[in-house]
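Excluded from the complex is one protein chain; the other protein chains are retained at their positions.
After this line comes chain A, so read on.
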Amino acid sequence: MHSTFHASQHGPTLRQRLAANGFDAVTMLVLPAALFLVLLFIYPFAFGLVLSFEPKNTDASWLANYSRFFADPFLYETIAKTLWLSVPTTLINLFLAVPIAFRVRLMRNQRILTAILVLPITLGTVLVAEGLLNYLGPQGWLNRTLMTIGLIDQPVRLLHNYWGVFISLLLTGFPFTFLLTLSYVTGIDPALEQAAATLGAGAWQRFRHVYLPLLMPGFAITFCLSFVQAFSVFPSAVLLGAPAGPTRVISIAAYQAAFEEYDYSMASAIAMIMGFVQLAIVVAVLASRGLFYRGPASGAKG
């Protein structure tokens, strides 16, 4: 009896037991970040979620905002309109980024190109939209050039419709998609391609059988991040699109509910629906990664 008592006295202290599970004084350093996350993300999200179930009209049921959204085509059609803009542009950007990344990975002056590509990200969508208003307008360079060389008789309408927003999303989304793609492409050991070549695989077969399977998980992540950016399109949909018609995207609906009808509850409900649609697509895409190999993309022993 004495010996057991003795042992428990000198057993591991609480501090040692916590440390064994990865909790020590250093763990405290995570607190500021956790606090930041709670204050700026979790609290507003929870606040919005609760608010969306408290309609402006206090007599209505708690689901009134959601039932109104899905009953009114002017509202529920914004989901399709936003998807119709964001999914094709994200996919096109990805398809364009892949061959360019494959070419750029062999270049010596990668950094200069990277710097040029980062620039549009720093400029922001509003400046790009202003530029496009001049460039793509009926009297803009593009139409004037096309008319001068005789390709068209009438200016092509590329502004204040679907295509204006489409082009703007391509331009502002491409650098981001490209940089992500490039980092995934350069992360693959070049010896794998060489090995495939010595085994008789031509350029297309090397891409199809070696690069593509190894890159699919990276492409899925790239798609998700680019898609989420494109889905929340707002400035270019207003400035370059037809915000009352084909480019009335979901963020415009939320904006109008909040700042034109002063119905914050309805605006929160729209924001929740927007978040849910994004989440559904992201989850679906990420889940499909399970179909592919997800280990290290290197041919060597780690």
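Please note the rule applied: a contact is a pair of C-beta atoms (placed from the backbone, for glycine too) under 8 Å apart; a residue touches a chain by one contact, two chains touch by 3 or more; residues count from 1.
Just so it is clear, contacts and distances are computed from a predicted model.
**Q** If you look up the hidden chain in UniProt, what protein name do you find among "Ger(X)C family germination protein", "ABC transporter ATP-binding protein", "RNA polymerase sigma factor" or "Chemotaxis protein CheA"?
**A** For the chain missing from the view, the UniProt record says "ABC transporter ATP-binding protein".
**Q** Given the contact definition stated above, which residue among A:Ala201, A:Ala242, A:Ala258 or A:Val277 touches the chain not shown here?
**A** Touches the omitted chain: A:Ala201.
**Q** Could you tell me which of A:Phe95, A:Phe259, A:Phe276 or A:Tyr293 touches the chain that is not displayed?
**A** Of the listed residues, the one touching the omitted chain is A:Tyr293.
**Q** Among A:Leu180, A:Leu214 or A:Leu240, choose the residue that contacts the chain missing from this document, as touch is defined above.
**A** Among A:Leu180, A:Leu214 or A:Leu240, only A:Leu214 touches the chain that is not shown.
**Q** Can you name the residues of chain A that touch the chain not displayed here?
**A** 189, 191-192, 194-202, 205, 209-210, 213-214, 292-293, 295-302
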